[in-house]
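What follows is a single structure, written as structure tokens, with notes after it.
As you look at this complex, bear in mind that one protein chain is not there, while each of the others sits in place.
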Amino acid sequence: MHPFGVPIGVWINAFLTLCILSFLYKDNPFFRFAESLFAGMSLGYYIGIVTENTLRPNLFRPLAQNFWGNVLLLIPMALGIMLYFRYIPSVAWLARIALAVYIGYYVGVYLMQKLHGDILFQSRDTIVSLRAGGVDTLWNIIVMVGVFSVLIYFYFSAEHKGALGKVSKLGIYFLMISFGASFGYTIMARISLLMGRFSFLVNTWLRPIISS
Amino acid sequence: MDIQKLLYIDRRIIYLLVAIGALIPIIRPIGLPVVPTAPVKGLFNKIDTLGPDDAVMISFDYGPSSEPELNPMAAAILRHLFIRKVRVLVVAIFPLGGVSMAIQQLERVSQEFDLQYGVDYVNLGYKDGGQAPMKAMGVSIHDVFPADVDGRPTDEMSLIQQVVNYDDIDVVISLATGVIGEWWANLINAQFGVDVAVGCTAVSAPKYYAYLRSGQMIGLLGGLKGASEYEKLLIDRYPEARELYGKPEEAKKSAITGMDVQSIVHVIIIAFIIFGNTMYFALRRSQRR
Amino acid sequence: MRRTLPLFLTFVVGMFPIFAFFVPHRAVSDLNQQLDTWLVIVAAFALPLGVVNLVGSNITKIKRKQKGWPYSIVLLAGLSVMAFYGIMGGEQGFHPKFQYMFVNMVSPLQATMFSLLAFYVASAAYRAFRARNIEATVLLAAAIIVMLGRIPFGDMLTGGRMTPLSEWIMTKPNAAAQRGIIIGAALGAASMQIRVILGIERTYLGKGQE
Partner (left out) sequence: MRLWYAFIMIVVCFNVWFGSDALAVEIEDFAAQDTPSDGGQSIDLRWVATGRGKVFILRSTARDSAFSVVGEALASDGAYTDFGVEEGVNYYYRLGWMSGGDTLQTHTVGPAVAKSNWFRKYRSNALVTTALMFFLVITFVNRAKKGHPLYIRRIAGLSSIDEAVGRATEMGKKILYIPGILSLSEIQTIASLSILKHIAKLTAIYGTDIEVPNKDPLVFSAARETVREAYLEAGKPDQYREEMVTYLTYDQFAYAASVTAKMVREKPATNFLIGSFFAESLILAETGQAVGAIQIAGTADIPQLPFFVTACDYTLLGEELFAASAYLSHEPVLLGSIKAQDVMKAIIMVVVGIGIVTYALGSEFIKNLLLTR
């Protein structure tokens, strides 16, 4: 089906795009329709993704092909099912076991990432050279002052008064420069997204209609 | 006075002007100049020293929502690598759509060159598990990807036979949204010492600058501007690239055209900020009287 | 037991990846990898928790003919059709209809919602970037310089000075501030993570009815 020389899929795509864009003017039934459809379909999409990409290849298929060889997979399955015990008052506490395992593991993983990848790494990097030469030394000093003043801004054990207050104020200026700069830098990305949509509407949808 | 009204102008007027500013260059491109910056040159110059004996891994770590920014980047980098005959291994770590991005871009660019699959380049496809496969490739790429994206066994491919792990790879380039590019920089570079460059959306670029400064990354392409700078470097250096980007259907998709839209909308937003501040000071002055 | 077992498990399971971080022994890394895949499976089981709630509340809406109930029908229809074809995929991957609906419906909805940001950054910039006080002025100045540095127009206006200046802001003061936030946030996160492992922080577990 190609009404006006454009595939029906493109028509649907364009219609839904316009429905969402209409929200900029105000909330309206078209947006509400698209929003509800979006909520439903996206959840359905993830049901498909989870079944197809996680449960089938990592759980069902191994169990079906070689049950005893993969019998340990029953452990995560049991943990997954335990999440639902929350709704049965007598065994509700078992749901917390699944949660405890899930949270515990990731907390451990990310703890090391923070301490190793973030703290050690960034600290090492703050050891800048004061002998870089010329203007580079000055820039390195600025970086050093910036890191220290921001860290002092995040210092909770003392009231920010006097010298501490001044340094922490400097930290705020560094933060403001960073936020302003990041904001300004990002505008670009956001416009790119809009461009992608507009270019679809103009080049993929409207142009073929006009030329047909 | 009406200054108050002007200050709290209906946001829909801003929306309308932004929309018009974005539409005009799409309907009729303008062509404004581009100046390459150091973080982009960092990656470009590195690749410019590589040749047929070298290998580069590109990780497609983005989904459809970041296409407009990262597709031109992927195309430009792939073209550069293929022009220099560097061998390319493509992987995908991002679960939602990374692999289809890889297929799309590789299909589009590889047909412009005379390449042999499995020898000059290979698409290993998606691997679940985030950091786990990334780390495991430090030992053996083949073990992580026993089959390529289409299920063909990789042990028969000369490229995978020769490129065992990160030791045989000159640069890993992650085209990333969100956190995966960071993992490459702070996990894989830190653990295996392989050079990492990241092409990211403009929004994550500021955070990546910290990694760039610390030497965890050798290059950084931020958003469409980074891509357009890379295109510019490529077009200036290689006549075959100039020819490629000269084709009208490629020009339309290029980051350089995208920059036209960027420029106009940026100017509109800056004009609004200046207007807002002018009104604000005018209001303050009138209130002081 | 009901109270201590979950806390004990959090401790043991939480210490394991830390242990694995330092111990390269194959037995340890294999078990760690196994845990990784297991927990992805556990997370997958959680999805129906949400689905049941969403379906339930929309059915109630329709039954009671609450305001906007027809939209609940749209939602449920979208959900069931998409989920049906999502589960219908075979060994070769997803059902073609599932992919068609993703490409022509879900994906454009995502992209358009995302693209609204182009408008929102404009309105937020207009409202927030006012030289009200020193801090706001610093914010405003940094933003404008970087915005000009991102477009060719800025360099045309200043004889090529805008791009280097904006790169300088990004790589020097901005990177310094970012690094400060990264270290601070990592410390905050690490201390909280240790609290969780040690069972000091336990809001997330809930007390339950014991």
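All chains are identified by letter, namely A, B and C, in their written order; residue positions are counted from 1 within each chain.
Here, contacts are C-beta pairs under 8 Å (C-beta built on N, C-alpha and C of every residue); 3 or more make two chains touch, one makes a residue touch a chain.
Owing to the predicted nature of the structure, the values given are computational and were not obtained by experimental measurement.
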Left-out chain, listing which of the shown chains it touches: A, B, C
Selected from C:Ala43, C:Ile73, C:Val103 or C:Ala131 as touching the chain missing from the view: C:Ala43
Which residue of A:Ala14, A:Leu55, A:Ile119 or A:Met188 touches the chain not shown here: A:Ile119
Selected residue (touches chain absent from view) among A:Leu21, A:Ala39, A:Leu73 or A:Met195: A:Ala39
Interface residues of subunit B (partner: the chain not displayed): 11, 65, 139-140, 164-165, 167, 178, 190-191, 193, 203-204, 206-207
Subunit A, residues in touch with the chain not shown (by the definition above): 20, 23, 27, 31-32, 34-35, 38-43, 45-46, 83, 86, 99, 102-103, 105-107, 110-112, 115-117, 119-121, 123-124, 126-131, 144, 147-148, 151, 154-160, 175, 178-180, 182-183, 186
Contacts of subunit C with the absent chain, listed as residue ranges: 18, 21-27, 29, 39, 43, 46-51, 53-54, 57, 106, 109-110, 113-114, 116-117, 120-121, 123-125, 127-129, 139, 178, 181-185, 187-196, 198, 200-201, 203-204, 206-208
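Here is the rule we use: only the chains that are shown with their structure count from here on.
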Selected interface, A-C versus A-B, where C-beta contact pairs are more numerous: A-C
Length of the line joining the C-alpha centres of subunit B and subunit C, rounded to whole Å: 21
Rounded Å distance between subunit A and subunit B, as computed from the means of their C-alpha atoms: 18
Two or more partner chains touched - positions in subunit B: 15, 18-19, 22, 65, 67, 128, 202, 205-206, 210, 213, 225, 262, 265-266, 269
In subunit C, residues with contacts to at least two other chains: 37, 40, 110-111, 114, 118-119, 121-122, 125, 129, 140, 143-144, 147, 150, 170, 174-175, 178-179, 182
Complex interface listing, subunit B residues touching subunit C: 9, 11, 14-15, 18-19, 22, 32-35, 37-39, 64-65, 67, 128-129, 132, 202, 205-207, 209-210, 212-213, 225, 259, 262-263, 265-270, 272-273, 276-277, 280-281
Residue ranges of subunit B touching subunit A (in the complex, touch as defined): 12, 15, 18-19, 22-23, 26-27, 65, 67-69, 95-96, 128, 186-187, 190, 201-203, 205-206, 210, 213-214, 216, 222-225, 252, 258, 261-262, 265-266, 269
Sites on subunit C touched by subunit A in the complex: 2, 5-7, 9-18, 21, 34-35, 37-47, 49-51, 54, 68, 71-72, 74-87, 89, 93-94, 98, 100-106, 108-122, 125, 129, 134-136, 138-147, 150, 166, 168-170, 172-187, 189-190, 193-194, 196-197, 204-206, 208-210
